[in-house]
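Entry: subunit A
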Amino acid sequence: MSTPSALLARHQEKRRASRPRSLKPWYQNPSLVAGLIVVGALVLIAVLAPVLAPYDPVKQDLQNALQDPGAAHWLGTDKYGRDVLSRLIWGAQIDLRIGFLAVLIPFVIGSVVGALAGYFGGWFDSIVMQIVDIFFAFPFYVMVIVLVFVFGAGEASIYLAISAISWVAYAKIVRGEVLVAKKQDYVAAARLGGLSHGRVIARHIGPNVLSQALIYAMSDVVMDIMAIVTLGYLGLGIAPPTAEWGSMILDGQEFITTQWQQATIPGLVIVVASLGLSWIGDGLSDLLSPERRK
Partner candidate 1 sequence: MFHRLSFIPGRLLRALPVILGVTIVVFLMVHLLPGDPAIAILGDKGTPQRIAALREQLGLNQPLWLQYATFLGRLLQGNFGTSLVNNRPVAELVFQAVPVTLTLLLFALILSLLISIPLAAIAATRPNGGRDLGVRAFTLLGQGMPQFWVGIMLILLVSVELRLFPVGGYGMTDAEHLYYLFLPALTLAISMAPTIIRSLRASTIASLGSDYVATARSKGSAGSALFRQHVLRNAAIPTISVIGVNLGYLVGGSIVIERVFAIPGLGSLMLTGIFARDFPTIQAVALVVALFVIIIGILTDVLYTLLDPRVNFSKEARA
Partner candidate 2 sequence: MTPSNLLSVNNLSLGVTRAKHPATTIVKDVSFGVDRGERFGIVGESGSGKSLTLRAIAGLLPQGIDVFGGEINYEGRDLLRVTPNERRALMGPEIAMVFQEPMTALNPVMRVGEQIAEGPRRHLGLSRKKADALAIEMMAKTGIPDPAKRSRAYPHELSGGLRQRIMIAMALSCQPKLLLCDEPTTALDVTVQHQVLRLLENLCDDFGAALVFVTHDLAVVNQTCETLAVMYAGHIVETGWVKDVFRDPRHPYTRGLLDSAPDFDQPNRPLRPIPGFPPNLAERPAGCSFAPRCAQVQAGCLDSSPTLMPVTANRTAACFETRTMFEGMPA
């Protein structure tokens, strides 16, 4: 699942079908708890990489290249003799860090633009929606690949490329929610009561609307991780020899006939990470979605 428009469509579908808000406390929500445990464990591994990883992830040891999994190297070694397990652990740092951080800028920019467009409407709204339509015309991967290429290699340009594209989804979600919220009586009452535009947005519209953006953000993190590993696989992402899951799969693909685990295991870790994140997203949507409106 990786393109803002497709992700957005799924988000909106879920939103329409949203069950009434769960009244149980968050720790009794099985999806959320399971997701937090999985993601928490991965984050912990990433943070503790220097302690946990048995070897230096980038140190070459050509004498011990392409070893099968064994006592010394639990998951074997790659073609430069680097320990696969250690690279996997250090890779968590890169992939999770970029995945989470890359969400922040588009979240903020998209939400602000969307809120303004929805709240004030008019020509500003028309222009924003036109831009959103234009951005949605480009498939996500095409745009990310081109932009990363244009901005040059490196982590910063990945942030920049992802932010440049994925703000539109937040803008669309927040705009839609604001349009709905604007029609609610309590917002009209607040305006009549003399609150300024800024206060109405911040106090009365913001919380409800942002919870939808937050739920979407969880699937956005998954999409960003997919984008990073895809860039890594295409050789356009984080430059080697830094350990990164996508480039590990690329390296492993070469030896698919002899050492299948090299390409397989990083992929499985990605599956686990995205599973955890989507559980958190499901849990959040149980907890945060407003009562069904009729």
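Just so we're on the same page, a residue touches a chain if its C-beta (ideal position, glycine included) is under 8 Å from a C-beta of that chain, and two chains touch if they have at least 3 such contacts; residues count from 1.
Per the selection procedure, all candidates are chains of the complex that A comes from, given by their letters.
Keep in mind the model is a prediction, meaning the values are calculated, not measured.
Candidate 1 is the one that touches subunit A in this complex, out of the options 1 or 2. Residue ranges of subunit A in contact with candidate 1, taken from their complex: 1-3, 5-6, 8-10, 13, 17, 130-131, 133-134, 136-143, 145-147, 149-152, 222, 226, 229-230, 233-234, 236, 246, 249, 253, 256-257, 260, 263-264, 266-267, 270-275, 278.
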